[in-house]
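Each remark here refers to the structure printed beneath this line.
The complex appears here minus one protein chain, its other protein chains still in place.
So that you can tell them apart, the chains are marked A, B and C in the order they are listed, and the count of residues begins at 1 in each.
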Amino acid sequence: MSMYNEKVIQAFMSPKNVGAMENPDGVGEVGNPRCGDVMKIYLRVRDDRIEDIRFETFGCAAAIATSSTATEMVKGRTIEEALKLTNRDVAEALGGLPPEKIHCSLLAEEGIRAAIEDYRRRRQGLPPLPPRHDAVCHHEIPETGEETRE
Amino acid sequence: MSMYNEKVIQAFMSPKNVGAMENPDGVGEVGNPRCGDVMKIYLRVRDDRIEDIRFETFGCAAAIATSSTATEMVKGRTIEEALKLTNRDVAEALGGLPPEKIHCSLLAEEGIRAAIEDYRRRRQGLPPLPPRHDAVCHHEIPETGEETRE
Amino acid sequence: MRRIYMDHSATTCVDPSVLQKMLPFFSEKYGNPNSVHAWGREVRTAIDEARASVARLLNAEPREILFTGGGSEADNLAIKGVAESLSGKGRHVITSAIEHHAVLDTVKWLGKAGFDVTVLPVDSEGRVRVEDFRAAIRPDTILATVMYANNEVGTVQPIRELGEICREKGILFHTDAVQAAGHLPLDVRDLPVDLLTMAAHKMYGPKGVGALYVRKGVRIAPLVHGGGQEFGLRSGTENTAGIVGFGAAAELAARRIANGEIDKERRLRDRLIDGVLSRIEDVLLTGHRTERLPFHASFCIRYIEGEAMLLRLDFAGIGASSGSACTSGSLEPSYVLLAMGLDHATAHGSLRLTLGKDTTEEDIDTILETLPPIVGNLRAMSPFKKNA
Partner (left out) sequence: MRRIYMDHSATTCVDPSVLQKMLPFFSEKYGNPNSVHAWGREVRTAIDEARASVARLLNAEPREILFTGGGSEADNLAIKGVAESLSGKGRHVITSAIEHHAVLDTVKWLGKAGFDVTVLPVDSEGRVRVEDFRAAIRPDTILATVMYANNEVGTVQPIRELGEICREKGILFHTDAVQAAGHLPLDVRDLPVDLLTMAAHKMYGPKGVGALYVRKGVRIAPLVHGGGQEFGLRSGTENTAGIVGFGAAAELAARRIANGEIDKERRLRDRLIDGVLSRIEDVLLTGHRTERLPFHASFCIRYIEGEAMLLRLDFAGIGASSGSACTSGSLEPSYVLLAMGLDHATAHGSLRLTLGKDTTEEDIDTILETLPPIVGNLRAMSPFKKNA
């Protein structure tokens, strides 16, 4: 494992916006427990603006840190603004992630998009978006040999 | 290299009976410079007894030590007694030799025999025995792997 | 904060008494043991003594011990060495699904080089089934390699039974005893194994030196060619200080085993296992309950992921490990846990706590205080279950 920087550690040790939300306006669940990464995002939306956001994450330190940071980054933003958030933005806000952890930031981006999609469906009276636990585990393939085991 | 014991070292550092002899009664030269071992034995015989013996040796410490010891062991003995000397006797007198050096004690035995043969030939008026430098290098084959190099 | 190292399966510290014995061999007794002169001869003697010490730990003869550059190299040497030397006799090799990569990847490499490979499954406690093993043997089988004890789950294999089958069938048997050597009594005069791997750094010796026991009469080909050191089977100037350290570590281990310190370790281990199982819900012990390394406790903590736990523990001063995917940069959880039939999500929550000779009861109690709130906190974040 490459080492995490201070910001990542900070976000992991004291994450913001943790926990379930009662009666959310939208919920997105992405990732795959097989891959060791599941992220669930809850939204409360007022006037097209994300008034509150929560996450629940099953995953490594980077997954938790990116969940916290991504939710912080979109809190108070409009839906349109939130949809512009990319995994790169999240990784940058965290001062960078080890290469093999980049996929975690992708998960945060996707989680927020899924929650927004769910919010929109609900508004249109469609049934809520089901959790997507069958996602293909997407990740940067580490360069040969970057992966070492004791 | 296995280590030499004290007796071998002693015989090597202060060998007895070293050097050529003027007008010897018999001379034997055995070994092969290719193999790094040549031993030349000079005899002076009186009344069928080895009155004096000398050696010249090109060779390793064990070759020099066995030359010294073997010559000491036959000095003052009768020809018959000297012919009974075996390489085992020489090695034993030295308190043992490393396995890969056993061939050196064989050389001492052969050198003395060659010198005696030469002495007998001369007594019979035959021409002296020529040096035998073409001997096949005989030696104990070390067990696989006993041989190591830096 | 007292920091508590609980990762002795990963590596151990060099015991100060071992280091003391090594020290002269860096800057004072630095000769090349293959040299004729006094500088070389004194070092050769020290290597001979270390070889005798390691041999004694196994009840082997010194001539049966080869020093290598580590446990992985010794595993590779054993497997490739037998394969090369016996390839004329047969080309089938048997191993288990939960071997260390040093064995598994070597056997797979043989698979690419024209050998047939059987990888045996294990039961839910990580043990190879003796019947499976027997059934896997073919007329062209030349070698079976099954580890003595597993590094991730601590399970000890039925090595005697497996070895006896090999004897009966006339095939060579190698066991990777990197986790077991120095921690369990091993006697190669009694145990039917032909080759056995050890690593000094798992038994309070230095890293970078391993050993392979090769039973007298068993012929293997070398992996590293050259000057012919180690009976022609591992060339290269000897790692003198490392070898001397291994010798000292072997002596220390023999003393510890003789003094019954294993029992002390086992009691602490059980205190830890019982404590974790009773204080945290939805936890399972991985590996066998009793047939396990005396210093080894391993779990799967459901609903949370291993690396997150490790980092929280690390910040609390506790060094632990996990077969978790994330520690290796791969997303697959431990192949060992999967082979034991665990589902992926559970396997991701693996936690290994391995005790050392200096672990105290207080350390165990500290861990038992520290771990539950960390688990609770991470579970509170988990979408799967809360308020554990």
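Keep this in mind: a contact is a pair of C-beta atoms (placed from the backbone, for glycine too) under 8 Å apart; a residue touches a chain by one contact, two chains touch by 3 or more.
This structure is a prediction, so every number in the text was calculated from the model and none was measured.
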Omitted-chain contact residue, chosen from C:Ser53, C:Asn239, C:Ser298 or C:Ser334: C:Asn239
Given C:Pro158, C:Gly208 or C:Gly376, the one touching the chain that is not displayed: C:Gly208
Which residue of C:Ala83, C:Ala102, C:Leu162 or C:Ala253 touches the chain not shown here: C:Ala102
Residues from subunit C at the interface with the omitted partner, ascending: 3, 5, 7, 10-16, 19, 22, 26-28, 30-32, 34-40, 68-73, 75-76, 100-102, 105-106, 108-109, 199, 201, 206-210, 223-228, 235-242, 307, 310-311, 313-314, 319-322, 327
Touch residues of subunit B, complete complex, unshown partner: 1-2, 4, 9, 12-13, 15, 18-20, 29, 33-40, 55-64, 98, 100-101, 103, 137, 139, 142, 146-150
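Heads up, the rule we're going with is that only the chains that are shown with their structure count from here on.
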Distance between chain centroids, defined by C-alpha means - subunit B, subunit C (Å): 55
Distance from subunit B to subunit A - Cα centre to Cα centre, in angstrom: 88
